[in-house]
Every structure is written in C-alpha cells, then in structure tokens.
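The structure follows.
One protein chain is absent from this view; the other protein chains keep their places.
This part shows chain A:
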C-alpha cells in the first residue's frame, strides 16, 4: 500500500495489484453451462506443474499454457469473448478512473471466539464474575424455545472469499502490469486476487471507451509506461499552490 496525492493536495491510500501471467483457459457458452451469460475460465500466476497429477493439467494443455495457481470464472456477455490460450491478459485492460470490485480470501485467523469474530462486548474482568469474561452470554429468549439459524457463535474466522466494492483505479503501470486501486483489499500481502468491473449501480456508466474485449499487446495501440487519472498529482509537476 502506498500514499497517492490529488491535485488539490489530499492524500489517499492505494493498494498495488500486479497482473501476473493471466491467460484465458476455456470458453463455456451459455447453452453448455445453462446460465444466462457465457463464461470464460481465466488462470493466473504460473506455478510448477510437478505438484499436481497429470489429470489436473488437461485444461492447461488444451490452452497451451503452463499450469496456473488459480483458475476463476468470469461471467461475460457474448461480444466480450476472447479466444482461449494464446492471448494473455494485461493490466491495461483497466483504465484509470474506472471502478472495480476486488475479491480475495481474507487473512485466516483460525477458530476464534465471539469477541474477536463478532465484536461482542464480553463480561467485566472483576466484580464477582466467575469464569465468564469472553463468553457470548445468552443465545436466545425463552419465548423462542430454540436457537435461530445463523446465531453468531465462535467458529472459523477468515480464510473465506470477500469482496471490496467500488474501488477507484488511480493509475496503471503498463511496463510492470500494476494496477493502483483505492483503499484496502481483502487478503494478505502477495495473495491472489480477482479484479472485476464494478457491479454497483452508481458506477454503471463510468467506463468511457474501455479496451473491449481486452487490451491486446500486439495491436497498434502503444500505451505510455504510466497511465494516470486526471485528478492525480504527478511527481513531474511542481508543488501544489492554491490561488
């Protein structure tokens, strides 16, 4: 995470996400999957093929791509289909000023009690409390005569998929394939993360001419090394002055 300043001098915290060897592995059409949209299986981050059996390598052999650590599905409209295998996906697929949802597995905390997991207040440390300082207390009422489903109780905390919605993309580094995303993102440092266009209704029309279906490196477009949002203060400019 890094600080970033706007032209008016305000500071925002930004998370750096690196796009590492993303390839499209397979195209599943609407009829095959039985859902409303077609799906594209995408794999990221090359990993050694020796730790899994040969049967697990089928998808990667079809696409002609080394084994990937993670394979995810993206629901995609028919006009955004990409041919699997040869085209890698780059960070330039996103543009500064776009809004993005980021999904990842949160940091695993193991089996945790009710105070850490759900933020319960517990009981006082003294004044006669017998062996009760971090317990949940009452779990239901007399009238209910049962414990409701979903009652907050101790259990596994973390290591589940969570999404941060509506994060602004401030900057893109095309040379190293890095996306600068506003705010924090679930997961520990160097964990694998899924980045999608935002589904929030406020950001439905924010994408003005994105590279569609994706950014192709062998195309005619030659992008500069760094793409900045309009509001970012670039370090090549002199210091901010107010008038």
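Definition applied: contacts are C-beta pairs under 8 Å (C-beta built on N, C-alpha and C of every residue); 3 or more make two chains touch, one makes a residue touch a chain; residues count from 1.
The definition used in the following text is that contacts and distances are computed from a predicted model.
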The complex's invisible chain, by UniProt name, from "Serine/threonine-protein phosphatase with EF-hands", "Large ribosomal subunit protein bL19m", "Cell cycle control protein" or "Phosphatidylinositol glycan anchor biosynthesis class U protein": "Large ribosomal subunit protein bL19m"
Option from A:56, A:107, A:153 or A:240 whose C-beta touches the chain left out: A:240
Residue, one of A:55, A:126 or A:189, that touches the chain absent here: A:189
Candidate in contact with the missing chain, chosen from A:106, A:173 or A:207: A:173
Residue, one of A:16, A:81, A:192 or A:223, that touches the chain absent here: A:16
Chain A residues touching the omitted chain (full complex): 2-3, 5, 9, 11, 16, 18, 173, 176, 178, 189-190, 233, 235-243
